[in-house]
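Only one protein chain is missing from this complex, and each of the others stays in its spot.
Letters A, B and C mark the chains in the order given here, with residues in each chain numbered from 1 onward.
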């Protein structure tokens, strides 16, 4: 696949200095505990939208780990469009994540929304996530750049590739180059899917930057039945990983149940993804 | 103009409770020091993108006040797309704003980006602004809802009307109903203007909510020469106010000079706007 | 308002030769029978979405003419999204238009969709319309350029300003410079209005081209109650005219009834528009 990165491309903007593949020609490997993202292995991150209970988290964590997921996701602080929706368990959720990690050995990633909580979240999580709505929350990006944990940075639903790279540059400019970029769907005129998953962002970002690039097909489509097809496409297009919403009981989920895979669906998907990865010369181990 | 608000409209979503015009049928008047927004007077807010110096701020403040502006704008903390752009003077800028208010008597509005600074900014400003990029920064909205100052909430550049109302609802849900909504242009496929100023948002928002609605033609167009035409349209469409970037030397501005009016252009515009206001049965005093 | 056209603007593309205001510095006056568009008078075009019957057309035509409309609109060939929707009366509708013109003296504009019908439609109409969906139907544009009637060219709902000008250039390149440009709303992510009426297109187009520019607030909003507010804004922003859907019985209309004004609403609107026009130094006679 090397040839596609050799060709010049005029993208109409200046690539920010620290994220640029020209400045640092070796690809960055981001280390989340023992897991390495950005190498030949494709990393699967899976878990529920929100941490709801010890039982939910434990059951889901064990299943996704046994299916081949390398990292557990789960939200403790949830950015909800309505002030009246479930806002997450907060620090209680962080504690549940840490407990499940201890019991199962799987590293965890969780979102941080408030500059005042970066230290707290980083003390529990193996990787902190900055969500789509906060991609241009510059004080938060700077705090993330000062903490010692890797950062999963999601593309804003309204952000151009240029703005996405500049957001990552904010983190790197503070001394933290352990950043994973995540395409999660952009907002377009089309309404049959929740967002429009822009898979061309993957080769574009890998063309321009040395950072690993992963894909979130759950928010990208908003449709459980479409997650498998888009996951396969994401692996084929060259993504370094996926982040997938999985729930032990999607129909009872407190948020995003309609886009969460069941444990069985996730297991089947992993089998299919391994074949695609192999066909592109990569691995899901 | 009343008749246009009487008709039913199916907007395809549920209007949030506290912002809804159904729940509170009397229009909210937002008081910024002695200035009242949301009544028959159309309120003009003007000033530089960023506070740069005492001289710049003082000269601009005097001129816009004498032209008829009721509130001075000026950024101390600037949300810049690139980490390498001028980030604002910070607290120093807040102090300059407070000093100019003291000297000229004009109330000031300035942006806050970080939950840790809401108290600080509110202690200097007469109204705090939450910018487009932070429209879905929920912790920030909640802090704004807990402070005792009016809030100028700008629409996210890719936020639907529903999301905009829900963002305002976050502020009101914390007990602060002194919120002004600001349309400032949305992101579309069109690139000849910086954003697409969605003037239909004004009648739509006034149809659905009791909050005052103002328009930012400077960010909405990104083109100095187009600001007058869009300002006139905003007044004609029924806006309760405008927020306009004005600089004593636009060609030397540290940010957004290309969309800032000169002092003379602002003065001329005010003369034109008064005629339009009058033709619609309102006033710019 | 002249000063706003004097300033340079870098719009990022080359203005096509024949439509450019640089090439022909005098503004084009388009003559539709005795009516002149592009001068100091603001021209109102009004009428039903589709021609339905002699009675409907006659009653509406008389009312809009008496309210001050200068041109009657009405579709005989209708571009409907579904093949199962009412497709228009065809040539029968053209005959009704010609008959009403004869009886009332008001010139008529109607849409043509098929290259094979340009000659037919032009033989009945005083101005032919090329609709939004056909803005890049190049054979149709060329045929329109070869006919001897003025052309009302609507902006495609997905067309940039550059593409819109290039579409007009197709008509002019065939020797017909009697072209009126019409902004009618673009497609964005916002769904509370049918389209997003891009009023900034008016000053932009007038800045770049010598052709008259009008606005269609009916398709631009899709909401009857919002048409008055956006019509006022269109006049204030500098449009050379409006095209408004009006129906003698909107609730019984075969298409677009939800966005059509009643005869009374139209009459009231005209009164309001005249005040705005006067406040900007123009006239609705």
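Note that contacts are C-beta pairs under 8 Å (C-beta built on N, C-alpha and C of every residue); 3 or more make two chains touch, one makes a residue touch a chain.
The shown structure was predicted, so the numbers you read here are calculated from the model rather than taken from an experiment.
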Quiz item: Of A:140, A:186, A:242 or A:284, which one is in contact with the hidden chain?
Solution: A:186
Quiz item: Which listed residue (C:94, C:113 or C:153) would be found touching the missing chain in the intact complex?
Solution: C:113
Quiz prompt | Interface residues of chain B (partner: the chain not displayed) | solution = 158, 187-189, 191
Quiz item: Residue-wise, where is chain C in contact with the chain that is not depicted?
Solution: 16, 79-84, 113-116, 133-134, 136-139, 142, 156-158, 163, 166, 169-170, 173, 187
Quiz item: Since one chain has been left out of the picture, which residues of chain A touch it in the full complex?
Solution: 1, 3-7, 9, 11-13, 158, 160-162, 186, 188-193, 196-204, 207, 220-221, 223-226, 228-230, 232-238, 268, 272, 275-276, 278-280
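By our rule, only the chains that are shown with their structure count from here on.
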Exercise. Could you find the chain whose CA centre sits the greatest distance from that of chain C?
Key: A
Quiz item: Between copies chain A and chain B, are the contact residues mostly the same numbers or mostly different, with half as the line?
Solution: same
Quiz item: Using mean CA coordinates as chain centres, what's the chain B-chain C distance in Å?
Solution: 33
Exercise. Could you give the separation in Å between the centres of chain A and chain C, each centre being the mean of its C-alpha atoms?
Key: 48
Self-check item: Where chain A and chain B are represented by their mean Cα positions, the distance between them in whole Å
Solution: 34
Exercise. Pull out every residue in chain A that's touching 2 or more other chains.
Key: 187
